[in-house]
Every structure is written in C-alpha cells, then in structure tokens.
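Notes follow once the structure below has been shown.
Only one protein chain is missing; all other protein chains are in place.
Letters A and B mark the chains in the order given here, with residues in each chain numbered from 1 onward.
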Amino acid sequence: MDMKVSKKKLGLKEKYQHMTRGLGWETTYQSMDEVFPYAKYEGIKIHDWDKWEDPFRLTMDAYWKYQAEKERKLYAIIDAYAQNNGHLSVTDARYINAVKLFLNGISPLEYMAHRGFAHAGRQFPGVGPRVACLMQSLDEIRHAQTQIHSLSNYNKYYNGFHEYRHMLERVWYLSVPRSFFDDAITAGPFEFMVAIGFSFEYVLTNLLFVPFVSGAAYNGDMGTMTFGFSAQSDEARHMTLGLEVIKFILEQDPDNLPIVQQWIDKWTWRGYRVLTLVGMMMDYMLPKRIMSWKEAWEVYFEENGGALFKDLARYGIRPPKWLDQIEQDKDHISHQAWATFYNYAAACNFHTWIPTDDEMDWLSQKYPNSFDKYYRPRLEYWREEAKKGNRFYNKTLPMLCQTCQIPMIFTEPGDPTQICYREVDYKGNKYHFCSDGCKEIFEHEPEKYIQSWLPVHQIYQGNCFNEGVDPTAEGFDPLAAVLDYYHLNFGRDNLDFEGSEDQKNFDAWRGMATKNT
Amino acid sequence: MGVAAIKEYAFESADRLENFHGNQLLYIGWDKHLMFCAPFCLPLPPAMRLGDIIEKVLPGVFGYHPDFARIDWSKVEWLKSGQPWRADFDKTLAELGLKHKDVLRFQTPDLNGIKGSAS
Partner (left out) sequence: MSKVFIALQTNDDTRSIIQAILADNPHAIANEQPAMVKIDAEGSLVVRRSSIEDLIGRDFDLQELHINLISLTGHVDETDDELTLSWNT
C-alpha cells in the first residue's frame, strides 16, 4: 500500500488568495448598502473588489510571526537602553526636546491612524483592502504603544513628557497635527486611504522616519532609533498599500480620477505643512546633524515623489499642486518654525535655544541662499538680548491659518521678507490662510473648516481656562490660567533650555556617570 | 463646492462675533519685522480708538523690537486686507468700519528690521 502523497506546499500567491478571498459574502438579511453605508457617498465607483492585490501578500499567520519577532527585538533593546542609563549617552540634553516633540506631536497620531484604519477597513465592502486595513490598524496601535513605552523611560528623568494625552487636545501647537488627523478621520474611507495611506505614508513618512530616526541613532538615542525603525519596517508595507489603493481606485472607473487628484493635492499640502515640525527637528534639535531638512526633502520628496508621480502619469494623475511654492519653501520653513517656538517658548512643553556658532555655520553652509541673509540676524540679536537678561518671550497670541492651524509664519513665494496673507469671505465671516494651498482647501469644503478649533480664538472665547476660573477677577493672569489648563508647569516644562531643570539634571547625572565623586 | 456627506452638513462658524464677549478680533502685522514670527490676533472692544490701540496696546505687543521706539506714526502706511487704507487715530474700530476678523498691516519704510534683514 505504498501511496505516494505529494505534499505540495502552497505558493505565496495561492496562499494569499486562500487567506483573503472567500472570507466575505453578499449579505441578505440587510442590503449591502446598509451594511456598508460609507462605501458610495464620496463618489468613488468600484466595480470589482476582487481586482485588489496586496503586493506583499502577507497573510495573518505570517503577519503575527514577523511582528512578534520585531517586538522581541525592540523590547530587548529598549530594556538594555533603560538598564544602562542610555538617556545619559545622548549627545546633549537639548536633543531630548526633539523626543518630547515626537511623543507629544507624533505618537498620538499613530493611535489616530489605528482608529482610522480600523474604521476604513470596516467600511470597505471588499475583502482584500479590509484585511490590509486590519493589519495596518494593528501596526499603528503597535507604533503608538512602542513609542509610549520607549519614551516613558525619558519621562522618569525629564520634564514635558508627563501629559501628552491631555495636552494633545489643548496645547496651541498640538492643534496642528491633531487637526490634520481629525480632518482625515472625519472624511470617508476612500479619502482617508488617499490621505493617510497614500499621501502621508507614501509621499511623506519617509521624511519623518528615515532621516530623523537615523539622526536619533547618530545622537546616541538607541530607544528612538529602535522604535523608529521598527515602526518604519511596517511603513514599507503601508506605503505599498497606499500605492495599491491609488492604482486600484483609478483602474476601477475613469470618473474616479478627478476626485483622487483633488485628494492628492489637498493631502500632500496638508501633510507637507505638518512636516514643518520635522524640518525644524532635523535642522535645530539634533545636536549632531546628518542631513539638513532641505537635503532630506530633495531625496525623499523630490527624487522619490518625482519617480512616483511620473509613474502615475499613465493614469492621468499629475504631481500635487503648489509644488513650485514647496520647492522655494525648503530654504525657509525649518528656520521659520524654530523662530516660532523660540517666540512662544513660555507656552511650550519643551525648551528652545539659540544654536551655537558651529551650528549656525552648519546652517549657513546647508542654506547658503537663506540662512545668513534672513535668519542669522534675528538669532544673533536674540542671543545678545538673552545675554543681557532680556530673552525674547512673545506674549501676544498669533494669527492662525484657518486650515492648517499653524501661526501665519510662512512667507510669500518669492519674497522671504513678506508674510503671506490670504483671506476668504464666507457667509458673512472672514477667514485667513497662510497660503494658496490652505485657502483652496478651505474653499473646497468651507463647512468643514469653519468649525476649526483654533487655539488662539478659543483662548479669547474663554474656553481654555480650568473650571471655576474667573477671567474677570482682579489681577487675572491669562497666560498662567492657560498654562494651568494645559497642565504645563511654568519654569520646568517651558522657557529656554539655558538654565532649565533638564539641563542641570543632565549635567549632574552625566557627571555622576563618568566620575566617581 | 461642498463637503461630501451622508446627510445634511451645515454648521455655524466656531469664531463668530458673538462668541467673543463683546470684543471683536483684529489681526495686526508689522511688515519687515519677522522677529515677530506671525501677525497678532487681538480681542478689542469696537468702541476703542485706533490711537488708543497704538498707544496702549501695541507697545506691549511690538515693544521688544528696537525699531518700535523709532516709529514715526504720522508716516506709517497702512493696509487693510492687503489694500492701502487710511488710518484715523481718533476714530474707533467701529467708526473706521473695521469688522470682526479684519486684518491690518502697517509699514515703516525707513525701518527694515534687525540689520535690514526684515527680522
């Protein structure tokens, strides 16, 4: 009874077919339209969901296996880093402020991405994208958790990490990343996928996770390097998904093209504005620098993005709008952003400082067309004043852009000495914008953006004080009241790095780590 | 254009005048002085004179800049929503026709910021 059983292992493609298709069915108790109520209202037409292909063909069993391995590696390094007082091996304590910004401004977006992909996955009638969204949703909660775990180590020693969750919904500058994601998650599932899956993940996240995280490694921060690269290893899959979404939608129906193009324009611009923060982190907050923001932009946006849009041209997609302005801005936005946080250092949960002479020389060299001419003079002036005990703290609230919610710090394309003002009248009210991009995004969906929770206006409306605080009382100090509402400790979390508790502690502890006395 | 939505989608502006307790918002920027990273947003009573704003409010806002003390206010040029505008220091915001969320810019042609860098 010799029966030869030929045990043929399934190939990758067949395995993927079996593990995804056939998991869905046509509903009969309720109509498909009622089960998937968000599938059609955005105007995207899908005729055959089975045309969806996941290029990585990752199935759930393989997913668990590799993710578990990544987690083991990650936590081994994080533990070792903590056990060895790794925080004292970073280049200098100024660096830690970049990590504060990461935890406060970026990690919460990971959590929002988790929710967004879970929601989009639930709403797609097709099984292929549902499985892909499910995996990405799990990836994103992993990113939020691993970042919080890694950075909690810093919270034991340094200020400004303690209330990132509370601050996200209150602190003025955090309304920028927060409103970006709120905008995406309140859109329909297709727009969300183009916004986050494609425009953000494919076109922009490399800038965040590759050069910045490599920079963290260069500055001795193994914790951030590890969670950063571990997150980015998922990102490669997300980017592939983002690109697949675009191809899939465009191949389904020619009517989808103009809708998708408008989303690409909008979300590239929205994401680009948010990345201003990252530009500043790279140029000003890494004591040892590997690459300027401008160089990173050229590699990861111009070169890569260029290749991508050249490829997508066969579907009729053109590169995102406002690229000519973006091209000019790369010499300026990181400097403009740092100056902003230097202005409002009293209302921040991290420290700012004037770059050293060496650092300014590096900036001149990397930005020969802009730094010495426009930005060095103000930094040097501020440094002189600080030496005299007159450090600049801007105490008046700025005008904000209605769309991106960033203070109106950006200059006219072609004139770095002139703030760019744009405005629109809509139903009897005026709205102001930092750029043509933000203005046009507003004009496309004014009803959405007239609801913007602009921190400056909210403060003036009296909505940013703790309960029971009376703004009409004698001697009322509005700044102090707002900082209380933020849960920001005046004199510890904010103000200049020079003289901060972080600076003193780091010096003392590093001394203890390298000497016996 | 409108927002794609599954049902009617209409909201009031979060920043309408009546939310500001009797004040109106005035935005004000000083051209070529980008040491102040952005124009400012001020909540002001409509009955306030422009001259009082210049004398009593603006020093606290722009006074840190060494050019501020050198401004000759009679020579300042004003723009409203980017268009040339005639200022009258004796008139109130309401009398000047300045509405909620209007934006003024002022220019001081001889003063161009730290070392002439527009800072």
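To be clear about the criterion, a residue touches a chain if its C-beta (ideal position, glycine included) is under 8 Å from a C-beta of that chain, and two chains touch if they have at least 3 such contacts.
What you see is a predicted model, and the numbers here were worked out from it, not measured in a lab.
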Visible partners of the omitted chain are A
Any idea which of A:56, A:75, A:362 or A:509 touches the chain not displayed? A:56
Among A:307, A:480 or A:512, single out the residue that touches the unshown chain. A:307
Thinking of the whole complex, not just what is shown, which of A:131, A:171 or A:239 touches the missing chain? A:239
Which residue of A:180, A:229 or A:375 touches the chain not shown here: A:229
Using the document's contact rule, name the residues of chain A that touch the chain not shown here. 11-13, 55-58, 62, 66, 69-70, 73, 206, 209-211, 213-215, 217-218, 225, 229, 232-233, 235-237, 239-240, 243, 290-291, 303-304, 306-308, 310-311, 313-314
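The rule we apply is simple: only the chains that are shown with their structure count from here on.
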Please compute the C-alpha centroid of chain A, do the same for chain B, then give the distance between them in whole Å. 31
Hey, which residues of chain A end up touching chain B in the complex? 37-38, 41-43, 188, 191, 336, 339-340, 343-344, 373-375, 377-378, 381-382, 392, 394-400, 407-409, 411, 416-419, 421, 423, 427, 429-432, 443-445, 447-448, 450-454, 456-457, 460-462
Would you mind writing out the residues of chain B in touch with chain A in their complex? 1-6, 9-16, 19-21, 23, 25, 27, 29, 31-32, 34-43, 60-61, 64, 81-82, 99-103, 105, 113-115, 117-119
